[in-house]
Structures are given as C-alpha cells and as structure tokens.
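With one protein chain held back, the other chains of the complex are shown just where they sit.
Order of writing sets the labels: A and B. Residues in every chain begin at 1.
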Amino acid sequence: MIKQNAIPTIIHQVKGFQWPNIGQLLGAAALPIVGIVVFLGLWSLMAKNIDTSLGQFPGPAAVWEQTTTLVDEHNAQMDKADKFYERQEIRNAARVAKDPSYQPKIRAFTGAPTFFQQIWTSLYTVMVGFIVASLIAIPLGIVCGLSKNAYTAINPLIQLFKPVSPLAWLPLVTMVVSAVYVSSDPMFSKSFITSAVTVALCCLWPTLINTAVGVSSIDKDLLNVSKVLRLNALSHVTTIVLPSSIPAIFTGLRLSLGIGWMVLIAAEMLAQNPGLGKFVWDEFQNGSSESLARIMVAVLTIGLIGFILDRVMLVIQRKVSWDKNAVLR
Amino acid sequence: MKDNQMKNTPHLELTQVGIDFPTPKGPFTALQNVNLKIKKGEFISLIGHSGCGKSTVLNIVAGLYQATTGGVILDSKEVNEPGPERAVVFQNHSLLPWLSAYKNVELAVKQTQKGRSKKEIKEWVEHNLELVHMSHAADKLPAEISGGMKQRVGIARALAMEPKVLLMDEPFGALDALTRAHLQDSVMEIHAELGNTVIMITHDVDEAVLLSDRIVMMTNGPEATIGEILPIELERPRNRIALADDPKYNHYRSEVLKFLYEKQRKVESVSEHKAKKVQDKNTKETDVA
C-alpha cells in the first residue's frame, strides 16, 4: 500500500518539478532555434525564386559552401605566405653572399588579404576609431553636462553635425588625411587613418550627447551631497559625476559602436579601404557566379560581429555599472 | 546645563531671511521676514503645508540657496556656501548608489577630516555606523538594503562630518510607520548622546512633538514666513508609549493641528492633489523595494 502510493507521488513530484524547467528551456533555447529554422526555410525558399543575372540568389547551402571555400582560401594563402618568406630568406642570403654589407630585411607578405584578415582589419579599425571618439566625446560630454554655458555653446554644433551622413565626411577626410598625414615611413597607412577618422567622426555624437544628458541629469541630491562635502572639481567628477553617468555613457557608447561598425563597412566600400566593406565591393564587382554567396557570407559575418560587439559592450557595462538592476538589452 | 546654554548668545541665527525666485513673470517671493534664533543643542522642527518654504529655509541654512534678503549666522560667521559643518540628511537618503554603506560614510570622513590617519578614519566610520545600528550591513550597497537602513546610513554619514548643525529634510517621509518610529527613537538617542543642534523638516505632527524642543510653524506661501513657534516642554528622554496618554503631549499636538488645519487651512487644487497622490504611491513603492 505504502509503496503503491509512494511511486505515483514521486512521479508526480518529479513531473511537477521538471515541467517548468522544460518550459524555461523551450523559452531560452528552443524558441530562437525555431526562429532560425523558420528563417533558413524561408530564405532557401525565396532564394530559389530569385534569379539574378549572376545566377540564383544564394540559399543557405550555397552560403555554407562559400564559407568553407573562404576558409580554404585563407589556409592556401597562409601557405603561400610561408613560401614567400622562405623564398625571401633564400634571396636575402644570396644577396648577402654577394654583398656582405647588405643588411637583410624581411618584408611583409604581399598577397591579397583573405576574408579573415579583412575581418581583422575592420575590427581593428573600428576599435581605434571608436576609442579615439570616446576619448574625445566623454570628457567633452562631461563638460557639456556640467556647464550649461558650454552646452549652449556646443549644442548648435552637435545638432548641426550629428545628422550628417558619415559618407559625406569621407571625401573631406580622405583629402585632409592625404594633405596632412605626410610621412616617409608612416606607422599607419592613409586608408587606415581615413577609415578610422570617419568612424570616429560618427562615433562622437551619440556618446557626446548621452554623456551630456547623463551628467546633466544626475540626481540633484547627489550634487548637493558633493556641495556639502565641498568636493573639489576633480573629485566631484571622479566620485559623483562619472559613476552616476556611467549607464548613460554606456548607452551612448553602445550606440556609437553600432553606428561606427555600420559606417566603417560603408566607408570601406566607398573608399576601397581594406576591410570587410572592400571585400563586399570587390565581390560585387567580380560578378562571378559565386559572388552573391560570398557577399552573403560577409553580410552574415558583419551582422554577427555587430551583435558580438554589442554584447561585449553590454558585459563591460554590467561589470562597470553600479546599477545592476537596470534592464539591459 | 540646558538653561545655561539658552542664556548664551544664539548659536544659529536667521535674520530677516527672504528669498525671491526669478520666473518669466518676474521674481516670485517664496519666503520673507524669517527670523529665528537657535541655541546650541536645540532640536527644532519646521512644520507647514507643502509648498510653504520649509525646505527653502533648510536649504538657505545649508548654504545650497542664497537668501535674497537677510542672512544666516552660525557661530558669528555668515553662511554663504554649503559646508560639512551644516550636514544635511536628505529626504531620499541620497547615498552614492555605487558605494557600500561603509564607503559612503568613509567618503564624508575622508573629505571633512583630512588630518586623520587611516586607522582613525576606519574607527570613526565604524563608530558612526554603530551609532545608527548599521555595522552589520557596512559592506552592502544602497540597493541591497531597505529604505530605513539607507536613511540610517545617510544619518551616519551626516554625523560623521561632526557638524555643528544637523539639517534633516523630511528624513523619514519616505518610510513606513514602523520603520519611522524606530528611526525616530534612534535620532532621539543620538541627539541625547551627541547634543547636536538639529533642524528637521517634517509633515508629521507626532514626529514634531515627539522630537522637538521647539516647533516652528510656517504660514502658507507665497511670501511664507514663521507663523508661530511652539516650545515643547516635555521631559527627556521621551517615550512614545508613555506620551500617548500624556495630556501635555496631546495639548501640543492639538496646538499644531489647529495651526495647520484652522489657521493655515490650505485648499489644494485638484492637480496638486493628484501630484501628491503620485508622490505617495512612489513612496510606497520605495518602501516595498
């Protein structure tokens, strides 16, 4: 009797214990998977029905195939680079044998950058532009937030430049960089500077505005605390202003990074500067039957990287911000 | 002791204090002709309807506002800027949310008592947290403790500055009744121990009578000023339960109520009423959190 009773009870308990868990799992993992599966299905269905002059629009299978091709191409290029360096060493040795005073020098591989190298170039460029912009925008935003006069003075400029499409800057930046950045042995290439400056110009505004708003909307009581404690300007900024505006600053930073990433791709396409944008443009120009699939790989990669960048910023924000309860998404 | 102090020259003196706020329609006179002499160690409550300028008086004493006319003198020195000798306990605790209770107090100590060694600072911070019974939560962030506890830390921070005058702006307004009672008891204890001069703003008649040496009742604004001053001559230490049936206590209570609801009866407009309701609601939510 007791046993008979016990078993259904246990089962019941087990069931009662597991059901909500499965429900949670469904919500957490299965729903996105369903979303992706439906998307892939629709994509391949639509792809079959779109005929371009470069052949059928690539479906998931074609894109996956090109992804592996790009990996293969990368590996092949790396092999080529190894051989390039071997040949160079032999050639250097021969020249030293002929002319002992010659200082052998290793030149970087001259082959075309692979897809993955282009990704790295873009990431590096966007980070540099973003960091430069942030180093300018955050202090400036703090000044604007603290001083109504500074804000009134700078605000018209912000409003004027904020809506300017980054691509309108590009020709100006290109010409200015060409004219100003003159060096016989440049540390960075001009194209890199151009891209980074363009990114920085566009990353400036969201961070600047959000920082200014964050700083100017600090709880009045906290400002009074600072006054009662007679904090000097520097400790006022470091102990009160910065910590309390960190959520706002990060909102701006995330917006900026997102914009910067989009801008960079467009700028690379337009200016033919190295990076993912150039990869897309080159493939478009190639017009081979594989081009569309390769562009699609790049499009998905761009999206994925944009997503990862945002998540990374979110993690940093969670780490740095005191407001752990804030809903961040 | 107390009588002696009372005969001394005033410790804190407000003379003909008035303040105008600029508005698009011209200056708005919020306060005028406020005259008040406060003795060292005295506990003063400011009571009045909302908008009567209680907070403005407090802010002028704190130095956060500048009086348009008249002035404030503390220990023979004119007040014209904020400073730690006039520590403020704000209504919404105003702790720095990113610092622990300990660090919040420490910031005040480090800033106001620069001569102290590291060890002395630590001891002083711990002492003040002890005073408000918050030692157990020293390492908690403000978000992790209740509203009453936050306010205790806020008081500890203010006390740690060793102020000549402690200014409290409706310190318990946002708390539920039970927590409020606990804190009132704590404030009485601390006041008995340290003998600070205190100016407290309150809406709560019982609180005013229970805590104060004098209750300063303010007329309604604009051009608000002091209506009446009611000395509370109840023996200290005071016990809220014993006082509940004390006829003197009840007399004081009714005096204040009469002032507020007969002499200074205020008809709130609908919008103000609504605004107040919203505020009450927010207050409740804070309590729950």
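Remarks
Rule of thumb we're sticking to: a residue touches a chain if its C-beta (ideal position, glycine included) is under 8 Å from a C-beta of that chain, and two chains touch if they have at least 3 such contacts.
Criterion: contacts and distances are computed from a predicted model.
Of the candidates "Quinol:cytochrome C oxidoreductase", "Acyclic terpene utilisation N-terminal domain-containing protein", "ABC transporter substrate-binding protein" or "Fumarate reductase subunit C", the chain left out of this view carries the UniProt protein name "ABC transporter substrate-binding protein".
Shown chains touched by the missing chain in the whole complex: A.
In the complete complex, the hidden chain is touched by one of A:149, A:165, A:238 or A:272, namely A:272.
Screening A:68, A:155 or A:178 for touch with the missing chain picks out A:178. For subunit A, the residues in touch with the chain missing from this view are 53-54, 73, 87-88, 91, 95, 98-99, 101, 105, 107-108, 110-112, 178, 190-191, 271-272, 281-291, 294.
FYI, only the chains that are shown with their structure count from here on.
For subunit A in complex with subunit B, the residues that touch the partner chain are 219, 221-222, 224-225, 227-231, 235, 239-240, 243-244, 322-325.
Of all residues in subunit B, only 62-64, 81-84, 86-88, 90-92, 94, 96-98, 107-108, 111-112, 141, 143, 161 touch subunit A in the complex they form.
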